[in-house]
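Removed: one protein chain of the complex. Kept in place: all other protein chains.
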Amino acid sequence: MQLKDPKGGAIAAAALTLLGGATPSQAEEKRWLFDTAMLFYTEGADRVYAFEPKLAATLDLRNGGAVNAGFTVDVLTGASPNGAAPSNQPQTFTTPSGNSSFTAAPGELPLDPSFKDTRFAGELGYTMPFGDANKLNVHGNASTEYDYRSLGGGATISRDFNLHDTTVSLGVNASRDSINPVGGAPTPLAEKTGAGGGPDQSKTVLDGLFGVTQVLSTTSLMQVNYSLSRSTGYLNDPYKVVSVVDADGDPVRYLFESRPDSRLKHAAFVQYKKFVIDRDVLEVSYRFMTDDWGIDSHTGDATYRFNFAGTHYLEPHLRWYRQSAADFYRVALDDGEPVTYASGDPRLGAFDGVTVGLKYGQTSWGNLQWSTRLEYYKQIGRVDGLPPVAGAALDKLDVAPDLNVIMLTLGARFRY
Amino acid sequence: MASPCTVLADGADDAELARLVEIARRSALRIEHKWSRYRDDNIVHRINHAQGEAITVDDETARLIDYAALLWRESERRFDITSGVLRRAWRFDGSDRVPDRETVAALLPLVGWDKVTWRSPQLRLAPGMEIDFGGIGKEYAVDVTLRELVAATDKPVLVNFGGDLAASQPPRDGPWRVGIDSGAPDRPAPLIKLDQGAIATSGDARRFLLKDGVRYPHVLDPRTGWPVMDAPRAVTVAATTCIEAGTLSTLAMLRGAEAETFLQSRGCDHHVVR
Partner (left out) sequence: MAKILCSVLLLLLAGCATVQPWQRETLARPDMELVSDPLQASLDDHVYFSKEASSGGRSFGGGGCGCN
């Protein structure tokens, strides 16, 4: 059959004549998305300050897929706990490099101020659709700082059901980290007399994630995830020590900390999002984590976005966190106590965390969206891991100190 | 229009949205009143009851008739705005009342644009003939309404008259996402990402006759008076204007089994449901 006008030009032209006059302005297709954010982080006087700018770019491809790239710089400075317990006496420590020293006053938590670190990280990802309901994403990431390098990658497949109302996804991720501590990696549980002096170390992490996202109604949806993470290799913090104390709680010596060389974490996560009063968005989520180091944690999170006039919003945020201590977490060890694993790292201790924050965002014309968020995060320590003999003496000191953090984030995003 | 009409404006507050909806409503009603064949007070009524006299039409109607004439030629006479009289034989109500050959044959002398005298702005139909703008009126209304909205606001707008839609520019956070009803819960529902331009659908989802297991689609071939038996269930086309998209989807339906080939040769984005 002969087709008139194979390119359809006559119809297109005739349609324009019918409509009479110039066509509406042709908008260029905007397939690029640029997203940037900057975090200013402070734990207060004498503790950690960090500045972390991030940049991400995503390109929508014509086949329905996407390519994305991201870059992060993380600048850290300030003092953080070195794992030793406070004492009635002043304590002096050498820094990991062995080149200088710092002291902690009586009753004060020892903080090592020698950390100044700049970390660079990059990531690349590619998402491709297969048919109407399937997607495959592959990604890789790498980061480097003066004593730590990481290289990893993974893939996630997802499939939609029920007219895209249900999505099931399965992902795996693997990474290998190289740890080259300043002064060398120490022998675990060896006495700290100077720098560590050992060889470079490595660590491997394997992650799996299974998730189901379900649309519940025209205004709400939820997601349930189950994830598994197995780390093997060098899991110690090479710069942290554990105090060995006498019956009065006074330090006798310090041992480099020792953690098991494997860790298996399970986490279950639920998130619910609902559009309310025809204008605002409520989001709540809960995560439960448990691992084979004896740590259990609960995380509850809620945000409520007040939308104004369709162009700006105010979003209060509340996060609650509770963590139990690792089996081998010790404030300090009794002199002569047999020990296989021990760590005084407050991050493995028992504590609660509360975050309150407020975010404000606006969409300006020309497609630029910007936002700013101010948050206050407080960790409230709970006493755990006291040694049997010296426990009573140590309990008189502040062995589970609080942490107060203020974070300011600025973000901007635009399409091109 | 006989279908739900929606206006979407990105970033507009309630007051502006009300204003835009009012503009759209007036535009849709104006065109509906002007060219609806159900009214007795418009140009279409006068043309259809002229008893062989020539009627002078206004400029907008003249342009629409010019367009219809071009489509008649482009479609090798398959698209014909005089084919409405076949409605007297064919009532597509889902029943099995298929007309007999004689009834349809008796109407054929009243069908055919070649029997019309059109010298713009004068139109003369033979007595008993009728014209019906139903095949292109709605899409034209979408385009005209969009232009009026674009003149009234700088926000991105999308006008949707019962599935025939057009957008001026994309919203701030990405393209308009338009889903196509595949007609069955177990069939995938494709998504079109529209920055600007139009989408129109021709379909027969609810209008057909079913007799002896044979489905008679409501798409009639004016050359024979009978349905295009292998017409697709629905054709969706994306184009710069809704008129163009609607034209291509209608022409594709009229091609029956060759709908896909036709659309591929035009190089437009399309989706055919069978």
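To keep things simple, chains are lettered A and B as they appear, and every chain counts its residues starting from 1.
Note that a contact is a pair of C-beta atoms (placed from the backbone, for glycine too) under 8 Å apart; a residue touches a chain by one contact, two chains touch by 3 or more.
Predicted model only: the values in this text are computed from it and were never measured.
S.K.: Quick one: say which of A:Asn63, A:Thr92 or A:Ser217 touches the chain that got left out.
M.R.: Only one listed residue reaches the unshown chain, and that is A:Ser217.
S.K.: Of the residues listed, A:Gly83, A:Pro110, A:Gly171 or A:Gly344, which one is in contact with the missing chain?
M.R.: Checking each option in A:Gly83, A:Pro110, A:Gly171 or A:Gly344, the one touching the absent chain turns out to be A:Gly171.
S.K.: Would you indicate which residue among A:Asn82, A:Thr127, A:Asn141 or A:Ser243 is in contact with the undisplayed chain?
M.R.: A:Asn141
S.K.: Any idea which of A:Phe93, A:Tyr313, A:Phe328 or A:Tyr341 touches the chain not displayed?
M.R.: Answering carefully, the residue with contact to the hidden chain is A:Tyr313.
S.K.: Tell me where the left-out chain touches chain A, residue by residue.
M.R.: Where chain A meets the chain not shown: residues 35-37, 39, 41, 52, 54, 56, 74, 117, 119, 121, 141, 143, 145, 147-148, 150, 152, 154, 162-165, 171, 173, 175, 177, 179, 205, 207, 209, 212-219, 221-227, 229, 237, 265-271, 273, 275, 281, 285, 287-291, 293, 295, 297, 299, 305, 307, 313, 321, 323, 326, 347-348, 353, 371, 373, 377, 379, 403, 405, 407, 409, 411.
S.K.: Take the complete complex as the reference. Which residues in chain B touch the chain that isn't displayed?
M.R.: 173-174, 177, 179-181, 185, 189, 191
Basically, only the chains that are shown with their structure count from here on.
S.K.: Hey, which residues of chain A end up touching chain B in the complex?
M.R.: Answer in residue numbers: 1, 3-8, 10-12, 14-21, 23-30, 131-133, 163-164, 309-311, 363, 365, 367, 369, 415.
S.K.: Quick one: in the complex, what on chain B touches chain A?
M.R.: 11-13, 63-64, 66-67, 70-71, 73-74, 76, 140, 143-144, 146-147, 150, 168-170, 172-175, 185, 188-190, 195-196, 239-241, 243-244, 247-248, 258, 262, 265-268
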